[in-house]
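One protein chain omitted, others in place.
Take a look at subunit A:
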Amino acid sequence: MHNYFQQYKFRGDYRVRAVFSTLMQTTVNQLAGDVVLTIPVTASTMVTRGFNQVTGWLTDGLNQVDGLATLVQEKGVAQSQKARQDRMATPQPFKLVMGTERLRQQRVILVDDIYTTGRTMRHAADLIIENGAKSVTGLTLAR
């Protein structure tokens, strides 16, 4: 799994999204939520990596639909470079860029690539609940 993410995220081999795309898509369908959201990547990552690794699994890769966006334009230190203490102390990094009416009383599925401390997931979930969602279910490929 480590090698997979090395190839996919850090080398940027977008082709290997196909390895897990069926698995991720069927799992999302089984969870039967009303809204599917993915954890966004920063704008600077979009410039260097050129894709959101989670959206890559869920869509054919061409249409990037995101309900969430990151607040910070440049990320200082990548989440994967931080120790647990630092990760837990991360402030809310997300903001909502979709209308709240789309979330009201909805069951939301939130998808990310790797779950480590849960900090990222919880921040995003908090934001979604605050905006009126009924429930949030997290789905990650690895932990």
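In this section, a residue touches a chain if its C-beta (ideal position, glycine included) is under 8 Å from a C-beta of that chain, and two chains touch if they have at least 3 such contacts; residues count from 1.
Following the convention adopted for this analysis, contacts and distances are computed from a predicted model.
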{"item": "Candidate names \"NitT/TauT family transport system permease protein\", \"Acetoin:2,6-dichlorophenolindophenol oxidoreductase subunit alpha\", \"Atp-dependent dna helicase translocase\" or \"MBOAT family protein\"; UniProt protein name, chain not shown", "value": "\"Atp-dependent dna helicase translocase\""}
{"item": "Sole contact to the chain not displayed, among A:13, A:101 or A:130", "value": "A:13"}
{"item": "Of A:30, A:48 or A:85, the one touching the omitted chain in the full complex", "value": "A:48"}
{"item": "Residue numbers in subunit A that touch the chain omitted from display", "value": "11-15, 44, 47-48, 50-52, 55-56, 61-62, 64"}
